[in-house]
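A single protein chain has been omitted from the complex, and every remaining protein chain is retained in its original position.
So that you can tell them apart, the chains are marked A, B, C, D and E in the order they are listed, and the count of residues begins at 1 in each.
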Amino acid sequence: MRQSGRRPDELRQVQIVTDFVKHPEGSVLISVGDTKVICNASIEDRVPPFMRGEGKGWITAEYAMLPRATEQRTIRESTKGKISGRTMEIQRLIGRALRAVVDLDQLGERTIWIDCDVIQADGGTRTAAITGSFIAIVLALSKMVEKGELKELPVTRFLAATSVGIVREHGAILDLDYAEDSIAEVDMNIVMTSDGQFVELQGTGEEATFSKEQLFKLLELAESGIRQLFEFQKEALGDLAEKIGENFEEKKEEQS
Amino acid sequence: MRQSGRRPDELRQVQIVTDFVKHPEGSVLISVGDTKVICNASIEDRVPPFMRGEGKGWITAEYAMLPRATEQRTIRESTKGKISGRTMEIQRLIGRALRAVVDLDQLGERTIWIDCDVIQADGGTRTAAITGSFIAIVLALSKMVEKGELKELPVTRFLAATSVGIVREHGAILDLDYAEDSIAEVDMNIVMTSDGQFVELQGTGEEATFSKEQLFKLLELAESGIRQLFEFQKEALGDLAEKIGENFEEKKEEQS
Amino acid sequence: MRQSGRRPDELRQVQIVTDFVKHPEGSVLISVGDTKVICNASIEDRVPPFMRGEGKGWITAEYAMLPRATEQRTIRESTKGKISGRTMEIQRLIGRALRAVVDLDQLGERTIWIDCDVIQADGGTRTAAITGSFIAIVLALSKMVEKGELKELPVTRFLAATSVGIVREHGAILDLDYAEDSIAEVDMNIVMTSDGQFVELQGTGEEATFSKEQLFKLLELAESGIRQLFEFQKEALGDLAEKIGENFEEKKEEQS
Amino acid sequence: MRQSGRRPDELRQVQIVTDFVKHPEGSVLISVGDTKVICNASIEDRVPPFMRGEGKGWITAEYAMLPRATEQRTIRESTKGKISGRTMEIQRLIGRALRAVVDLDQLGERTIWIDCDVIQADGGTRTAAITGSFIAIVLALSKMVEKGELKELPVTRFLAATSVGIVREHGAILDLDYAEDSIAEVDMNIVMTSDGQFVELQGTGEEATFSKEQLFKLLELAESGIRQLFEFQKEALGDLAEKIGENFEEKKEEQS
Amino acid sequence: MRQSGRRPDELRQVQIVTDFVKHPEGSVLISVGDTKVICNASIEDRVPPFMRGEGKGWITAEYAMLPRATEQRTIRESTKGKISGRTMEIQRLIGRALRAVVDLDQLGERTIWIDCDVIQADGGTRTAAITGSFIAIVLALSKMVEKGELKELPVTRFLAATSVGIVREHGAILDLDYAEDSIAEVDMNIVMTSDGQFVELQGTGEEATFSKEQLFKLLELAESGIRQLFEFQKEALGDLAEKIGENFEEKKEEQS
Partner (left out) sequence: MRQSGRRPDELRQVQIVTDFVKHPEGSVLISVGDTKVICNASIEDRVPPFMRGEGKGWITAEYAMLPRATEQRTIRESTKGKISGRTMEIQRLIGRALRAVVDLDQLGERTIWIDCDVIQADGGTRTAAITGSFIAIVLALSKMVEKGELKELPVTRFLAATSVGIVREHGAILDLDYAEDSIAEVDMNIVMTSDGQFVELQGTGEEATFSKEQLFKLLELAESGIRQLFEFQKEALGDLAEKIGENFEEKKEEQS
């Protein structure tokens, strides 16, 4: 039994509030245990300079933590005047992950800005941010479909993320909270789609290493957790959930 | 009648959630109409270098807006790498205002960090931040009293703030929302204490000017609004409200 | 009697040198007691991006102090690589104040850059900067009228500023020098026009508060000081003084 | 056959020059095909503030590319005044990877600075940097052993890295050059130790996804490549190769 | 005849106002033609970290131009957030030049800060800054001698600087103004001491070159100009001029 009373393969409690803030096209507050992230999606009618004229869309993500999202107050990155390596790494990860399930050609020359602001942190903020942002994007794009700006929802599959890790006393465990993360010897973030494919896989031995067998065990755990997250996403999206990936299978066949 | 249906001297709906986030010593979510600000107070056991050795405390504030707190997405100040003049002005205002009602000698060599993060903006974010931060500070200091780190609550009076302004079609109005603020000819932020004193008064003619008579009218409106805000603060603080200013009158007499 | 021998309602000695530096369109050295500020006005034939196409002008101000304007050498903001909150606040104040008395529609799509560089500081630098910059702007705009680039002087009224404050031993006093400012409990900067209107009013209790009665006393003192400053401005401007606000009254009537 | 004439499981030509530059404690020029990286290791007799007093060492890495390491000139990060997200991600990866095979307790309160400067880039710069830096560290630490500053070489195992990926026309391939990397649908960087353990595993579907089967194929390819890289490292290190991991097995047993 | 009516070997009019600003230990306004520079010297009772414990002093210089010192307004370096290469080069030059004539051992562990602020520019600002700063330093150090903080004036010789150049139509000329500087093919700044020695010599062919004969002609011109500048310095310093280099000759003999 973990300190929280969870089984090794048990997710924390997940809660998803849609339309949390009023201005953004898509807005979500996701809670995974005590980790709480506001995920807002904004649509901009142009793409960054390096993509202009290609007729294709783009997704870019920004991530930040309120100073007291953490136990100890952290200095604001705006006050320091620069963004840390950790923040940059997370922003790049979130953007890449979401681009894998949005049909950027269908989106056209538009940018989706994802803003993930952690208001309370207890481990797994980056994976919660991905899971929540997926919903915010679907909400934002649905409004465009409603207004006739897009013919159909350009979202090919569900996408969610979780962390797994190896902790000396428990072995492989799912969905680490901050206390577990701090003592984990191996730490892995995994992003998957609803058709069982990997999008991102980042495993790190923290001054430690891991074997192929351990890797396989971790992948299995992650997959089971992510399948549960898809169910929370479906519930939060209601009817919209059915629009996802509508024509994905035919398109995929056409392409191959 | 204003567009919102409010009378000229009517506040927007005020809601105060205490203990909104779990880590900070004091945490408040304040809503004033559609303006929503998270106000967190953190206690640090030292003061900035320029105050060391004086045996006195300090209060410093930081203010930020989530990119989609606003109708149009604004660029993060961490991404720009610098803090705007507007942000600095607001941070300095919040800090100064709160220092007027906390007995810094009694606080001892500690810093109270106030973090005001606007998650939804509709005008009056700086005054909502002051009104909410006052409660966050009382919550944080009460915990210190409970733990015996302070003998009594070093808060001398209630403190709240609101905005007033002159709009061509309505004349002087109380608690401007964003739409009203955009067309106001005169805009004034006022911070007052529960014994009817001014702490800050910032009146600006936006490419316009105002007469002494208009000023008096605005001051009167502000005072009536701030009196109502004290009631919301008292309700949010419950029993703690009675501890405020407990020994203030005697001390004041001693000083004079 | 104040340390300087001044009465509570007495201004320091004021001296205004026009055409102090040769390149700017308008250049003034203003001395208020030992405070000395070079105020230069430059005209640029375009407006910032956010105002393009509106047919309207803009005024923007920058403020700086030489490192040894002060008793202790201060670090250059260029060396630190960023501008302090205090500087930003002052720059924004100067710009806003001057925009209130220049008819920006008549100015057309031009920017007036105001550069206020304090070469010697003894309190009241921001108010001296406003009083001096008003003259620099009039000088710069007059040259445009002379050259036929503007039909008439787009300046509606005189504008000047001073500080007032409450010091324990003297009560309310006018035009604080640095020593007085350091011990003032209340500090107020007031910007007024020659028709007796307020443009800016910034009152701050420095870890203190002030009553409505004290506020009224301060406003009265400020007004008497500013009226004297208008006389110094008129003298410095000579014949140009008569061109100010020439058609202001008729226009005001048309508008209402 | 790949454009370069290589088989899918074929590494590029590897060349390792030791003592490439004269000042650093350890200096290596590694070439993997046309990718050339200077890896320098410097020993500093203190650790960063957050580690002081723990009696443990630290390894930190910096990575940069000369502007014309690439086909198109890239702007220097010193000129831009900030480090890109990509650079930060790579620096963090290199540091983490190397920390897994150096016994930081045995190192004592010292920092090893790794500087990886890419002088010519053709894909796989970060994995070449890791493979080369491992040698630079061994060279630097050996000198400390020689001088008696360390009793034995605190390096537990060999460490090397390579990239694998999936390219539409070739399927899974080993050690991608820049042209292959640009068209790869899946891109994975893998860091392994000589006892067959993973240290880092970063797999990314570039706007694509990958199945568990594809993952397994990629891991196999990577392992075969990394085994060859260990041979090149051994050759470059000569007699020093035998000192690596001397007491690792016993220590490991003691620990468990 | 030059456009200004000057002969090729004629300096511009030089004017030196001492004690220009009240706070600095030494303060000078130097005018060389239309170039006007405020030179302030401040004494700080410590040296930069790299010099601590050596018992020796240091001189460091900062240089800036007011935005409208120039015909076209230039952007403030504080606004840009960084100092230009030109500014850095000038600051380093001024500091180096002055260190050559101050006995840093006699100065003890103190820093002299030189602030050169150009309020009006018409060519030759860096050489005017050196000539003026020399006087500011002597004034500041004299006060220390008066107060008994130094036994004697640690200034070994007079120091002044000028520019010379080659302009197609006039050949070699002395003390170039801005218009001449803009068309000069060769531009040289020369710093000399009153015993006829060079301290700095910076000659640049601007997309041009110069022969040894031309160099000799320029050196001769510069020397004659600098000799005249020494006379202006002596006049400005009055009695203090005689204290300069008092024991320099004996010391020099002792050293050799």
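Simple rule for what comes next: a contact is a pair of C-beta atoms (placed from the backbone, for glycine too) under 8 Å apart; a residue touches a chain by one contact, two chains touch by 3 or more.
Nothing here was measured: the structure is a model prediction, and the numbers come from that model.
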item	value
Among the chains presented, those that the missing one touches	D, E
Among E:D19, E:E71 or E:E89, residue touching the chain not depicted	E:E89
Hidden partner chain, touching residue among D:R7, D:R68 or D:K252	D:R68
Which of D:E44, D:E185 or D:E207 contacts the chain that the document leaves out	D:E44
Residues of chain E in contact with the chain not shown	82-86, 88-89, 91-92, 96, 99-100, 104, 188, 193, 195-212, 215, 219
Residues belonging to chain D that touch the chain removed from view	21-24, 27, 34, 36, 38, 40, 42, 44, 62, 64, 66-71, 73, 76-83, 113, 115, 117, 119-120
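Going forward, only the chains that are shown with their structure count from here on.
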item	value
Most distant chain from chain E by Cα centroid	A
Cα-superposition angle relating the copies chain C and chain A, to nearest 5°	120
Centre-to-centre distance between chain E and chain A (centres being mean Cα positions), rounded to whole Å	61
Where chain E touches two or more other chains, by residue	81-82
Category of the chain touch graph - line, ring, star, complete, other	line
All touching chain pairs, where touch follows the definition stated at the start	A-B, A-D, B-C, C-E
